[in-house]
Every structure is written in structure tokens, then in C-alpha cells.
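Left out: one protein chain. Kept in place: all the others.
Naming follows writing order (A, B and C), and every chain is counted from residue 1.
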Amino acid sequence: MIRTAIIGASGYTGLELLKLLARHPHAQISALVSRQTERTPISTVHPSLTGVIDLPLENLTPVQIAERAECVFSCLPHAASAEMCAQLLPLGVKVIDLSADYRLRDADVYQQWYAHKHPDPTRLKTAVYGLPELYREQIRGATLVANPGCYPTSAALALAPLLKAGMIAPEPIVIDSKSGVSGAGRDPKPHLHYPEANENFSAYGVGSHRHMPEIDQTLSDFSPQPVAVVFTPHLVPMTRGILSTCYAEPTRDVSTDELNATLRKFYEHEPFVHVTDQLPTVRDVAYTNRCHLAARRVRGHVLVVSVIDNLIKGAAGAAVQNFNLLYGWPETTALSP
Amino acid sequence: MIRTAIIGASGYTGLELLKLLARHPHAQISALVSRQTERTPISTVHPSLTGVIDLPLENLTPVQIAERAECVFSCLPHAASAEMCAQLLPLGVKVIDLSADYRLRDADVYQQWYAHKHPDPTRLKTAVYGLPELYREQIRGATLVANPGCYPTSAALALAPLLKAGMIAPEPIVIDSKSGVSGAGRDPKPHLHYPEANENFSAYGVGSHRHMPEIDQTLSDFSPQPVAVVFTPHLVPMTRGILSTCYAEPTRDVSTDELNATLRKFYEHEPFVHVTDQLPTVRDVAYTNRCHLAARRVRGHVLVVSVIDNLIKGAAGAAVQNFNLLYGWPETTALSP
Amino acid sequence: MIRTAIIGASGYTGLELLKLLARHPHAQISALVSRQTERTPISTVHPSLTGVIDLPLENLTPVQIAERAECVFSCLPHAASAEMCAQLLPLGVKVIDLSADYRLRDADVYQQWYAHKHPDPTRLKTAVYGLPELYREQIRGATLVANPGCYPTSAALALAPLLKAGMIAPEPIVIDSKSGVSGAGRDPKPHLHYPEANENFSAYGVGSHRHMPEIDQTLSDFSPQPVAVVFTPHLVPMTRGILSTCYAEPTRDVSTDELNATLRKFYEHEPFVHVTDQLPTVRDVAYTNRCHLAARRVRGHVLVVSVIDNLIKGAAGAAVQNFNLLYGWPETTALSP
Partner (left out) sequence: MIRTAIIGASGYTGLELLKLLARHPHAQISALVSRQTERTPISTVHPSLTGVIDLPLENLTPVQIAERAECVFSCLPHAASAEMCAQLLPLGVKVIDLSADYRLRDADVYQQWYAHKHPDPTRLKTAVYGLPELYREQIRGATLVANPGCYPTSAALALAPLLKAGMIAPEPIVIDSKSGVSGAGRDPKPHLHYPEANENFSAYGVGSHRHMPEIDQTLSDFSPQPVAVVFTPHLVPMTRGILSTCYAEPTRDVSTDELNATLRKFYEHEPFVHVTDQLPTVRDVAYTNRCHLAARRVRGHVLVVSVIDNLIKGAAGAAVQNFNLLYGWPETTALSP
């Protein structure tokens, strides 16, 4: 049994992580950390954990956390997370960071998009980007895993194999993504007030969303030339799920069948990525760690549809998948069905 | 043309009122008042008024308001509204108050339920409760109309005729009401955050909701004995509408047909209240000023289902209906279809 | 490992059952039976089972089913289910029937409410009503378990302990229930078409819903006198969950605290029933096998709020809980968290 701590357990990602770890046969939840509360039972914050997890939220120091846990999941906001991780890692724990802090390898790019200096720039080189289907070997030996963003997961799984196969051009790539509202977190905001978000649909962060450079970085790893995507996120009146519709230009005359065959081949041994005959829908993967994909040739262009659950495959599920990789358990442990 | 001002125009009730007044042939909107903003265009606060109303929100004094308008609609919160009305009324304007301040005739009952002393208790005697179908004659001559609460409207229209006819006993009466989330107003709150309210259903204010004494008061007006209802509001994952399921005990052996015939007779000349053969649904009356009703005898008990749009018949539409009554225009002006 | 078959696996209850059984350590899914399809992969019918269950739906005879499975879950519609069970049981299998066919003990009551003669009346005496918290001992030794209805589960768990304690009178009892749309099954119907059910709320089956006599029967088991409730179901614009607001008259002057203490005592060893301090909401129990309860005294009357997931505790989860009881495994197996 590996003793684990969750920092920032009061949000939506923390909740999903707790549900997954509660049924993990090799994980023991030893500490729930929150900077804002003092020994509040977790079931007060998350009534859906009533009778499931009987621990309080505690305001613990890094040293106290490291005494209780070998592996720490950080669900803190960016900046705060790196500050915490910078104190935890020297104490010998492994960290799976669900914030954005260690995803971008370049501290300047981070500063440009996140509008503050990176709190822990030296670790950007050793942190591993935790998208198992694309970076599995690096993850196995990591101490610090940067859990990927939800939109980047949906986009990278759709496009990386086609870029790697040289089937699509690195430019132009349009990624038109649609997310359920839980992706915006648990803090009430005017535009996320129920009567505002319900029966509504909107684009946001056009040209300025922080997941854009993260997508660029991953796709560039699989492309002969740097990739700079046009990424547009949208808010869908539903709680969970992301669907990304990705548009690219083929490098040669490829058919729908060739596109899907390339994706199928790339993911043939993956338990969580499936290429489906029918166009996938968010409901097909909701509450699971799976990603479903389908490609189409449309009027000479290439289109790939990708769906994930933003809180599972896009956050907590990926974190548990990385946890399984770090400790050598089957990757599907606690994640299936 | 009657010059009107709307105070507290930035909320949901204010928005609906503006839409209705914008198409009213005898109303001119001369001032939009907000205590919080300084000359913000109303279309910034309500983008759905773009190209419809081109006025700014202004922070005006009572004197300035009275110079601009003959009739004032107050959408302020309770307490604040009575304080404003107490200053406006001596200046010679008519006021339709959409807050709860002048609904209860007894200042002690008000203090008990609203937890503060009434700011303007002497006017409680002259204010008229603005439910036209039940108090039409008093409204015509009023200077201060207390626009009814949304739940009380749905409940009173369902039960008053049966109490008046002596068909149901004043005790016990259970009113199980279900409302869309817009009834809770426009301020973001944790339990109204989209991912919390969506795919959820909850009871709230059990035994303590402020609409309970308001329902008591109206039903008691139509009953030989005082009425004290059990009223339970619930939050429905939708934006608009209220359905109230009302349970009462018959005073004699009445049939479904007799119940509905009594309701039909009571409302036979009413343009906005309809007794339907099928059970009514919220969608039947959404975005209208109508109330649909249907009664049933169930195992010897009496059940009445009532539906309204909480923001129209339960607020802004009733206010315009009262406005029409105050000035002698057809009651349906600007309210149909 | 117990070999299991699911008949009628293409509906919503079947889907939830499959997800639960797929993670059950002692269950093997050996056959998926459907009368309408011929060897369709289950993932075509339920894309959310892609990569989880790799079996086809098959049109099997009772004999074929009994060869493949020791325990059969029937998710067939009523009447069809009893016809199938009547053939399966003599072949030596155990049956958990999720239809309504064996819930009512009296074939005449069945005929009156279901409008056809019972297809297998002699087994009504040996079938056990599978609500573990109320009938656990009988279930352990059963061969045929009648899995309870969703509304009856929510109502019986709320009221049975208070009736048994003599705290509430058997008459009048009002059960005002609100259910997500999945409770109506997977067949498209005009009033369940998305644009009709969305942003809508309605009562239905007033005085005529088939769960009414089922609630009567269970509550009568815990009452000195027969109980005849007023039960009103409503349709909520959400997919899953039931909230029942139950109103009863106290037999003496009981407080909120006494009511909740009685419920807590009754359920103190139950893993799935929790009495909460805050009013429970549907979201607290969605996707779980739990029931949350809270009682309140309101103006001298008694009110109990009860929430369950209609497809889990109200159907598939209860079936697995019964399965665990039949075979002596811990009741929470595959059901937690």
C-alpha cells in the first residue's frame, strides 16, 4: 500500500481523484490537505463521499505531508502548486501535479501565458509530461509528473499519431473544443451561475487560452516542424466532458479509412484509447478514463473528433494512470470500467 | 404615454420587465436606476437588450427618479426597497414594488420572517397586494402595489377558489413547489454554480421560507378560518418556471369534475388563468403571463397542479398587469401572447 | 465465480447492471440476452461499454440461458419478465427480477394496476421483495428476488422506520416524488423528446402510478394498519436521481431531532443509508447505491426528504446488493464507492 496525500481536495478534480483512490487496491489515502479549512470532514465539502472516505481536510505543512505520504497529488491552482511542489520534492516524495505549473518546458513561455514568473523553473527540465499514451517510458521513472490539461489531452491524442505518420501538415491546424462547465472549477462566477450557463453556449479565451501553448508543445514533439495551432474552447451546458473537432490539411491524398487505420495502429495496445466506427459522443466516455476517436476526410481536408471526460481522462483518471505507471501496477488499476 | 422608471434593473426580474415595457404602447422607459453602477449601458449588463433599449443604468436619487417618472417599478431587495419607496411615494409617483416589503400586512409577521424591523410599517395598511385575479378592485385605485411572490402566486391561484367555495379544509394543506433557478436571482452562489445545480434536485427552506406567511395571508382571506400551510420549495435544474403540487382535504365527497368546474367558474373571465384538461406542464406557460391549473381527486384527497413562469406571472408580468390596472388599459396590454 | 446472464441488457438498467457486474470480483457475465437483436456487440448498443465488455447480445432460449448462468438478472418489461422467469426457475437458476412482476403479493392487485392477468401467480408467494434494508433475512434464502421499484425504494426507506416506531400515523401520507428522465426507460416518446422534457417540469400518473400499491404494501408491513398513500411522481429535467418529499402526521409531539434519531438508529449498521444533517440533494447520491435521508418537523407536521440514484439504488445497484446477499458476499461488493 502506498500512502498518498491529496492537496487541494475540495475541488472537482480532487473529488474525482478521491473516488478513484478509494477503490484503488494499492493506495491508502493518508491526508487531505486544504489551505482554507481547519479539520472539516471531507463529506461536508463533498457530500457524495459520505460513508466512503472518513478523513478531515487538514491545513498541513510540506513536512507534515511528507511524513504522511510517499506520493502526493497536487490539485492546487497554478503558481501555488509549484511553490508547494518545490518544498515537497526535496523531502523525498513523488509528486503528481495536476496544475499547469510543470507542463510547459520553457519558463519564458510559461511566464508569457500565465503572466507571472515561474516559481520553480529549474525543475521544468526534470518534470515529465504525464500523457501516458505519448510519453509512457519517461513517466515510469519520473519523480515529478506534470499531469496534462484536459483540452490538450483531447487534442494531442487526436492529432499526434497523424502528425507522426506525416499524414497531416503542421499548419494550419484548427482545434475547436467544447467542454462541460466543471472544467472551469468549483468557484462560483457570474458567467457560470446556473441561469447564465444553462441554455447557453459560448466561445471563450479565443486566441488566449493557456492550453494553446501546451497543445503546441506536445504536437511539436510529433512533428518535423514546430506546430502553432488555432485553439478555440467553448462552454457547453453540461457538467462533464470534452469534444474536440480538429481540422488539418493532409500532406497527400488520404482516405477516411487510412486516417482511422493510422490511429488504430498507433493505439492498438492502449486500454483507454479507442477508434470507433461511429462518430464518438461525450456520453460514450463520461465517467471513464477513455478517449474515443474518429477521423474523416471532408472535401479534401482532414477532421478528427475526440471525446474524453474532462475530470477523468482529462485530470484525475490520468493522474491515477500516472500513479499506476510510477509504481508499476497495471495501468487500468482502479480505472476500469 | 406614462413615463416609467425601473429601480434595480440589472437583475432577472428587471430584464423581463424591460422587455415587456419595451413593447408596451403606453409606457415610456425614462430611467434605469442601479445603486451599484455609474452610467453603464443597459446592454452591457443585459446583452439581450442590444438594439432594444438604449439607456444607461444611472445612480439616481429619489427626487431625480420622481422628476423622470410617474410610475416606478422597484426590483430592489427587501428592506432596501421599502426605504426607497418611503422616499418616492411622498413625491407623488405610483409605485409597483416587486420586493417582498409591502406584501405582509402585519409588521410583526414581517419582522419574524425577514429578521429585521420593517422600514416603513405605516404604509402596510395602504399597500395593495397585487394579485389581480384575487384583488383586482383594490389594485385599480392603489398608489402602492405590492407585487406578489412567485410561489405565493402559483399556490394562491390554485387553492383560493376551492377554499372560497368551501370545498377544501383550511388544514392540513401541503404545497410542494418546484422552481427554476432564476427564482434565486442573479447573484452567483455556490449551490447555484452550474455544475452544482445541474443534474441535481433539492428541497430548501423547509419550514422557513419567507413565502410561507405570504401564502397563509392570501389563503386566509378566502377561508372562514386562518390557514397555515406546509410549504416546501424545491430547486429544479431549469432556468424558468414553477410547478406547485397542492394537497388538501375535501370538506365533502367532491369529484375531479366538480373541482375543475369550480376553478373554471372562478376564472371564467380571466385572460391569464386557464384550467386545462391535461395536467399542465411548466413549458405550457414559460415566457407567458399565464397560469394553468388542473385539479384531481386522489384516494379521497384533493390535488391541484399549478404552473406559472416565475419571472413573468410570478414577477414582471404581474407587475405589468398591475400597471395596466392602475392606468385603466386592457389588462393584456404588452402581455400577450 | 458465479456465471450470470442479463436479459434485456439494451436498456438503461441493463447498462448500469453491466457496469457493476464488470467490476464484481465474483461475477462472470456469461450471456447478454435480447429478444430483438441477433448477435449485436453490446458496445454497439451501449458505446460506453467499449473495451469494457466484449460480448454480443444474443436471442437465447430459457434452456440456453440456464446452461450458461447460475444467476439471471431480468430487465425485461413486466409480463414478459414473469413469462421468462416462469420458464427459467424450474431449470434451477436463481433469478433477480428487475421488472415489477413479483413485487405485489396479491395477483388481484397486480391485475388491477397492470391491467392484465398475472402470468405466474403461484410464485408471488415465494418471491421475496428485494429491499435489503427492510427484508434482508428473507432475501438471503430466496430463489426469486423481486427487485423493488425506484420510487418505492425512496419512499419506503424514508417512512418505514417512522411507521414502525409509531411516530407517524398511517394516514394521510403524501409522497411527492421527483425523478430524472432515465426512469422512463430508453424508448423515445414524444414527451421525453429532448426539447419537450428540457426546461420543463411536470406531474404525471397522478393517482394512477403503478408504484402506488407497491409503496402501500411495504409501508403496511411496518404499520399496525394498512397504509394507502397519496403518491405523485414528477419528471425532472435531469437524467438520473429521485428525490421524494414525504409528508405525514405525527402520532405525538415529535421533534426534528427525535425523528432523525429514530432514522439513524434504524439504519445504524447499514452501509448504504445515511441520515444527513443538511438536507440531502440528488447529486449527493448520484452514481452510487446510497440513500440519504433527513427528517424535519414543520408546523406540527412531519416531513422526510429522501434521495437515491434511480438506476443504482433504485434498480441495478439494489440488484447487485441482492446478488451479494444471495451468495453471502459482503453487501458492498462492487457497489462502493
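Simple rule for what comes next: a contact is a pair of C-beta atoms (placed from the backbone, for glycine too) under 8 Å apart; a residue touches a chain by one contact, two chains touch by 3 or more.
Keep in mind it's a predicted model, so treat the numbers as computed, not measured.
For the chain missing from the display, the contacting residue among A:P172, A:P190, A:P226 or A:P330 is A:P172, taking the whole complex into account.
Touching the missing chain, out of B:M1, B:V52 or B:L91, is residue B:V52. The chain that is not drawn here is touched, among residues C:G141, C:P190 or C:G328, by C:P190.
Screening A:L192, A:I215 or A:V305 against the full complex identifies A:V305 as the residue touching the chain left out. Within the entire complex, the positions of subunit A that touch the omitted partner chain are 172, 174, 176, 178, 180, 196, 198-204, 206-207, 228, 230, 232, 234, 236-241, 243, 245, 247, 249, 279-283, 286, 296-299, 301, 303, 305. Seen from subunit C, the chain kept out of the figure touches residues 12, 180-182, 186-190, 192-199, 237-239.
By the touch rule set out above, subunit B reaches the unshown chain at residues 19, 22-23, 47-53, 199, 271-272, 274, 276, 278, 280-281, 283-288, 290, 292, 336-337.
By definition in this document, only the chains that are shown with their structure count from here on.
For subunit C, the chain whose average C-alpha position is most distant is B.
The central chain here, found by comparing per-chain C-alpha centres with the mean of all protein C-alpha atoms, is C. A separation of 39 Å divides the Cα centre of subunit B from that of subunit C. For this pair, subunit A with subunit C, the centres built from the Cα atoms lie 36 Å apart. Contact with two or more other chains is made by residues 199, 280-281, 283, 286 of subunit C.
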